[in-house]
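Only one protein chain is missing; all other protein chains are in place.
Chain naming follows the written order as A and B, and within any one chain the residues start at number 1.
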Amino acid sequence: MKYVLSFNLNGLPVDTLVKATDTLLDVLREKLNVVSPKRGCDNGDCGACTVLVNGEPVRACLTIGLTVAGKNVQTVEGLQQDGKLHPLQRAFHEHYAAQCGFCTPGMLIAAKALLDKNPKPTREQIVEGISGNLCRCGTYVEVVEAIQAVAAGKYKE
Amino acid sequence: MAEYVGQPVLRYDGIGHVTARTRYVDDIQLPGMLYIKVLTSPVHKGIIRHLDTSAAERMPGVAGVITAKDVPGKNAYGLIPDQPVFTPEHIRYKGERIAAVAAVDEDTAMEALEKIKLDIEEQEPVFDPFKAMEPGAPLVRPEGNVWEFNSGKTRKIRFGDVEKGFAEADVIVEGTYTTATNDHAPMEPQVSVAYIDETDRLAIYTVSQDLYFHLGMLTAIFNLPMNKIRYIGGTVGGGFGSKNDIHCDHVAGLMALKIRKPVKYRLTRREETAYTTKRGPWTFYFKDGVKKDGRIIARYVKTVHDTGGYAGMGPYVVDKNSILVAGPYAIPNVWVDGICVFTNKPPASSMRGFGIINGTAADQLQTARVAEAIGKDPWEVHFINAWREGDLGATQFKVEAAGLIEAMKRAAELAGIELPAHLKAMSSRGR
Partner (left out) sequence: MKKRGIGIAVGTHPAGLKGGGDPSQAQIRLKPDGTFDLLNGAVDIGQGCKTILRQLAADELDVPLENITHQNIDTDTGPMCTGTFASRVTFMDGNAVLAAAADLKKKIREWAAEYFECSPADVEVANNKVFVKGVPEKSLSMAEVGAMVNWGGKFLVGTGAYTPGPGQQFDPDTGKMTAIASLAFGCCVAEVEVDTETGVVDVLKLVQVFEVGKAMNRLLCKGQNNGGAMMGIGFGLTENVCPYYPTMDFAVQDLTDYVITTAADMPPVMVEDIVEVPHPNGPRGAKGYSEMTASLAGPAILNAIHNAIGVWVTDYPATPERILKALEAAHA
């Protein structure tokens, strides 16, 4: 049995046929070929699949796909505006905050969720904001530095 | 004159990473792609008495089933090629591959696995490497549970005369240290996509860290020349040595060769944690002969490495550990006995540091204990014993471009530690 799922993805309406058991990660990666959310653990541990649903960061692997019906879903594919990198993307690149790059989309989304709510976070708040995103290359120091730089206004348009 | 070396040039692939344009293997979807799941051993040790995959093969949605019988070449791989892709008979660890199913999706493939009839005669496993070395222990391997080096059951390093060193020492310091089984846990799990390409060749998207090293192994398994395999990779979501061993490419490749359709085989995090290679655990025993002035004049090390059910890179890791386990020190008398033992666990193999991280972990606690035993500051012991240019290591290599003293001086400075003048005056360029 499949259901039609309609939602807004990075500002554009999409609809697709899904099973009731499909996670949002399955829907994005396997049905829509939106591959920035990464499948790292399927268990909510690693944060590599973090996306925004109505502005809130969620683990796509722990979110039933059908629950996003009618909602706004944002992924890294939607971060660039008018062909320009988002300040967080520029800061991550210039601070070497990506090594293998696999956790990077989830980190970027976690960072965006943090700054959207709290544009001037303390270092501790930044650390807390990304503490649910594992990076086995160990880029945490550089990720924190990149987010601090954005918060300090160094990457304004 | 271009001078990019030394400059903080931005990562070439950095834009790809921050825009998520970088393509990892699990991001690849091919039209008509089928999904593989693998039946693994539910027991730690045993013999397969009966295997019947016919019901799985007949299941709707299943495109193919493969077992050891479907390996056209050598059913063995690894640096020391002793591990079967699918075990035909003997099970040496829980999680060993027995059969694979390709189906329209992973759920269907999982259902098909349940239809495979498997009869295993369970045997008593052995997990403790020290028990595995005892006479009469259950045999993990028919040839015995201890790896045979070219020097016999121990990797022997003999440099100088340790007994003489102990006799001349003021203090003897002993210690036993263990390190645990570690998982690489790269954020990108193991995955492979295989298909038959437009030139009728086998093509594989791989997460391999070692394209040519693994290509060589795959040619043996598939019985194909190198130019009949297009091995596509080069971009990996973290490896740390886990992707120094093949985990999926052989299975995906064999399936694609058999059913001539695109397939994806990916491990779940749980499968990866339970079945793939690990950094094997170690036990180290150290005995040092030390002079009161801080000089370590004799170091005896006995190491026992638990390499699990197959060699993997275990013996290699023991070799590499033995070269440097005595530490970056000019010790005139060194004796190392390295032992590599099979147990009924997933094979241990390479992980960041190839045994050297484990040796360093042990030798650095031991060396701190040496300092404590003679009442010296640990810095003093490290500085006095540190290799200088031209010193010999335990395997008689000559130390070139020595730099430990310079690294220590800078670290002390950054840590706000004021070193005594006689240490600050030291240099790697001479003693």
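As a convention for this text, a contact is a pair of C-beta atoms (placed from the backbone, for glycine too) under 8 Å apart; a residue touches a chain by one contact, two chains touch by 3 or more.
It should be emphasised that the depicted structure is a prediction, and the values quoted were computed from it without experimental measurement.
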Decide which residue listed in B:Q29, B:S54 or B:S151 touches the omitted chain of the complex. B:S151
Residue touching the undisplayed chain, where the options are B:D26, B:D249, B:D288 or B:D306: B:D306
Among B:G46, B:G64, B:G78 or B:G175, which one is in touch with the chain left out? B:G175
Extract the touching residues of chain B with respect to the undisplayed chain. 1-13, 44, 94, 127-131, 149-152, 155-159, 175-183, 185, 208-215, 226, 229-241, 243-244, 269-270, 273-274, 278, 281, 306, 316, 319-320, 322-324, 327-328, 336, 343, 345, 350, 352-354, 356-357, 360-361, 364-365, 368-369, 378-379, 382, 386-387, 393-404, 406-408, 410-412, 414-415, 417, 428
Touching the absent chain: which residues on chain A qualify? 40-41, 43, 45-46, 96, 99-101, 123, 127-128, 130-144
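We adopt the following convention: only the chains that are shown with their structure count from here on.
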Return the distance between the CA-based centres of chain A and chain B, expressed in whole Å. 32
For the complex, give me every residue of chain A touching chain B. 29-30, 33, 35-36, 38-43, 45-46, 48, 75-77, 79-80, 85, 89-90, 92-94, 96, 98-105, 108, 134-137
Residue ranges of chain B in contact with chain A within the complex: 10-11, 13-20, 22-24, 26-27, 29, 184-189, 236-240, 266, 268-270
